[in-house]
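Shown here: the complex without one of its protein chains, the others still in place.
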Amino acid sequence: MANFRPIQVTTDMAIEARDIVRGDAHEEVPGVRVDHKQDQQVEITRVEIFTDEGAHLMGKPQGHYVTLDVPHFRDRDASLRQELTRVLTDQIKDLIPKTVDNTVLVVGLGNWNATPDALGPRVVERILVTRHLSDIVPDDIKERMRPVAAVAPGVLGTTGIETLDMIKGIVDETHPDLVIAVDALAARSLDRLLGSVQIADTGIHPGSGVGNRRQGLSQESLGVPVLAIGVCTVVQAMSIAEEAVHILAQQLADDVKFYKILEELGESNQKGLMQEVLAERLGGLMVTPKEIDLLINDMADVLAESLNRALQPHLDRSEWA
Amino acid sequence: MANFRPIQVTTDMAIEARDIVRGDAHEEVPGVRVDHKQDQQVEITRVEIFTDEGAHLMGKPQGHYVTLDVPHFRDRDASLRQELTRVLTDQIKDLIPKTVDNTVLVVGLGNWNATPDALGPRVVERILVTRHLSDIVPDDIKERMRPVAAVAPGVLGTTGIETLDMIKGIVDETHPDLVIAVDALAARSLDRLLGSVQIADTGIHPGSGVGNRRQGLSQESLGVPVLAIGVCTVVQAMSIAEEAVHILAQQLADDVKFYKILEELGESNQKGLMQEVLAERLGGLMVTPKEIDLLINDMADVLAESLNRALQPHLDRSEWA
Amino acid sequence: MANFRPIQVTTDMAIEARDIVRGDAHEEVPGVRVDHKQDQQVEITRVEIFTDEGAHLMGKPQGHYVTLDVPHFRDRDASLRQELTRVLTDQIKDLIPKTVDNTVLVVGLGNWNATPDALGPRVVERILVTRHLSDIVPDDIKERMRPVAAVAPGVLGTTGIETLDMIKGIVDETHPDLVIAVDALAARSLDRLLGSVQIADTGIHPGSGVGNRRQGLSQESLGVPVLAIGVCTVVQAMSIAEEAVHILAQQLADDVKFYKILEELGESNQKGLMQEVLAERLGGLMVTPKEIDLLINDMADVLAESLNRALQPHLDRSEWA
Partner (left out) sequence: MANFRPIQVTTDMAIEARDIVRGDAHEEVPGVRVDHKQDQQVEITRVEIFTDEGAHLMGKPQGHYVTLDVPHFRDRDASLRQELTRVLTDQIKDLIPKTVDNTVLVVGLGNWNATPDALGPRVVERILVTRHLSDIVPDDIKERMRPVAAVAPGVLGTTGIETLDMIKGIVDETHPDLVIAVDALAARSLDRLLGSVQIADTGIHPGSGVGNRRQGLSQESLGVPVLAIGVCTVVQAMSIAEEAVHILAQQLADDVKFYKILEELGESNQKGLMQEVLAERLGGLMVTPKEIDLLINDMADVLAESLNRALQPHLDRSEWA
């Protein structure tokens, strides 16, 4: 039987954490349930962490994490964006607690001056904000319209106030039923760079995100349920180096002892060696696609459209366009 | 003895309210004390409202209102800006309650997309924000540095959340000792357009400001003292029309009965007539100088520099530049 | 027979110039032809100046000037915007010389930091730029697509280079068949504030525009035909004062000699007197609606949509949205 050890590295993606913890084991990580589904070009992976042991091994709180992988999103194909929008809308609807029947507050984390971290603010710009309209719109529309508010605290620049404090203050004052936090994530795998969306009903936890999110946004800290939607917009340079060595070693495997020695070291020792040798040079560097600016906009379009549809199921699309 | 009637028109400036209520009377408005001083090119007028009757007549809460008038500010003379900065720094220091020894939160009201309303956000950009630095700076500096936070809620665009709610939430979470609210004001007199700063220890009250501030920021609503700093950035088109008629009538006074008839009508009847005739056409229009963008920046420089000096009396100017 | 005198005041609108020159005369200004048409809620006035005398009297070069007036545009009604878009598209198509079958260069004049002057840059942002696509799109589309380029020299900020020099340089290098210049105009009448579009086949002439356009853009200066599209975004404060006095005097006419004296003075002497008395105080001030920022965006939507339709008659609307 496999001997699972708690995860050592940091990744914002539950699916990556699970793959790392599981390694080559032929059984599932204890306390974790994983479910795959392919919907046209979108691969849907549902990771559920349902025991304390699972949470400990995965380094993540119990809850549901749905990953939507669209490997070719970076090709900027409009039909892919439409497919992702459709699937994402359904998944968001699915994870919104049934008890939520009042205001939803969308929080766009991140700093809009740094492109890979600007996803949150750009989604917020595109959200259909309705909370302030309830006194203005006709009754007919009002009945079908959910009150939605949206803030992007990072566009305020340097304020001297922690994001959590700002959001907590706003939540305490406006009493939303649900907070949806949108954030840019760092992934370990190149395949997920601008090609992967994670939705989690556990909120956002310290250390996540592309910038430095020092404090989490969760039911514990805010007092209301927090749905987190994240997109991988950067990969740490360290991961690239590891991947490069791995790929190259595999190619040279027949001729070279290198691969075997690496294999004998075991994956974690091997990573330890690389960490030691490369960390100083590659720490703090991140990898992004050249067209990051366009891709962030594409993704912001998809997320905002999906959120608008999921949050306003009783409004016709033409009523807000 | 003069028969004072409560003010009918709206003005954000206490000095203008007093001039209107007083009219041609040769005595001061009851419950109001006014004090003039000239400091080089800056005219300092201190209006104190100290009784309920004064507050009722003036349409403003009891408290101190200091107006600094610099009629030639629009000429963009650097030495004028320096003089105003010096005087303003002293006045701000003077109005900061002595009990304030912890965090000060600077709030820049207004929307940065509409130039005349962008003063608040532009001041916030220039504020020396220190609250997040206390764990980082050397003890020597830390002792001399007051924690300052700064937010400009209007730069968030349409959020569906009232400014007051957002600020109240942040105040409840971060517990500042004092809020300083910076706002663009509408004045009645052309002479005050981008040439007049008002500092008041009463906070900001509903209906003030260039945009629609629906709710006030004050000790009552926020639970901490609120110092309000306002600059006239627009004049209502209505005021221009009144002023034009007034000036023209004076010029024609010798030849024309018009002036006498206007005089006989009494000032308020006369204004009532103009309101009736012109309101529909001129309501909602405002007057700004052509170089509004540059002037707002000049003023933001002066306000931010004055605030930084007043809030950090123990830091040397070179330590933050 | 009326004795027409050349226009003394400046207005960017041909229709206003004609009304001023004509005054109370019961005949048309010589060398000028005027034609009215109502298309639903859009009033179309076509002014043609066809002799040297007409040009001299009107203070404008010979050519066609079409004004579209939509008095209630400021009410922000979507159907009004659609009507204006439809009419404007037709008028632009009509004024594009038939010989134009290659690149059209859209130039958005003005500075995007000053809201009333930001119309040009905001239109440029929304233009369907196709000139760089000709090597990329399928032949089928390429055949139906007109190459369009678009620049907004004022967004470059302070460059030390005259707008005309920059545009002339770009024209000489890229050889467009037609330049379409979009500009914010100053009107004399409140009714035209954000409610009036002028299209002229004469280009833009010195002194026009809300900012300081020191040099014109015309066939003479650029060597290619220039279509000018202008929208009134400000009214000079001076005009407001005149209008106020005029309206008030009319109201008081029965009781007051003022009106009669003004009448006896004759309109131009009367204006001369006001100029003398008010110019110093009101010069350099301009009047804008409170919601100027939203209205400029509404108008930019209408202009860009009309231009895109007029310039791409063979593309289906869905092909660029």
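Order as written gives the chain letters A, B and C; numbering starts at 1 within each chain.
What we mean here is this: a residue touches a chain if its C-beta (ideal position, glycine included) is under 8 Å from a C-beta of that chain, and two chains touch if they have at least 3 such contacts.
Values in this document were obtained by computation on a predicted structure and should not be read as measured data.
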Quiz prompt | Displayed chains contacting the withheld chain | solution = A, C
Quiz item: Considering the whole complex, which of A:34, A:100, A:141 or A:286 touches the chain not shown?
Solution: A:286
Quiz item: Which residue, C:35, C:52 or C:172, contacts the hidden chain when the whole complex is considered?
Solution: C:172
Exercise. Would you indicate which residue among C:47, C:95 or C:151 is in contact with the undisplayed chain?
Key: C:151
Self-check item: Those residues of chain C which, in the complete complex, touch the missing chain
Solution: 124-125, 129-133, 147-152, 155-162, 165-166, 168-174
Practice problem: Kindly note down the residues of chain A that lie in touch with the hidden chain. | Solution: 111, 113-115, 190, 193, 210-211, 237, 240-245, 247-249, 251-252, 255-258, 261, 273-274, 277-278, 281-282, 284-293
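The rule is short, and it goes like this: only the chains that are shown with their structure count from here on.
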Quiz item: Hey, how would you classify the chain contact layout here, line, ring, star, complete or other?
Solution: line
Exercise. Could you work out which chain's C-alpha centre is the most distant one from the centre of chain C?
Key: A
Quiz prompt | Inter-centroid spacing, chain B versus chain A (mean Cα positions, whole Å) | solution = 44
Self-check item: Interchain centroid distance [CA atoms averaged], chain B/chain C, Å
Solution: 36
Self-check item: Length of the line joining the C-alpha centres of chain A and chain C, rounded to whole Å
Solution: 49
Quiz item: Can you list the chain B residues in contact with two or more other chains?
Solution: none
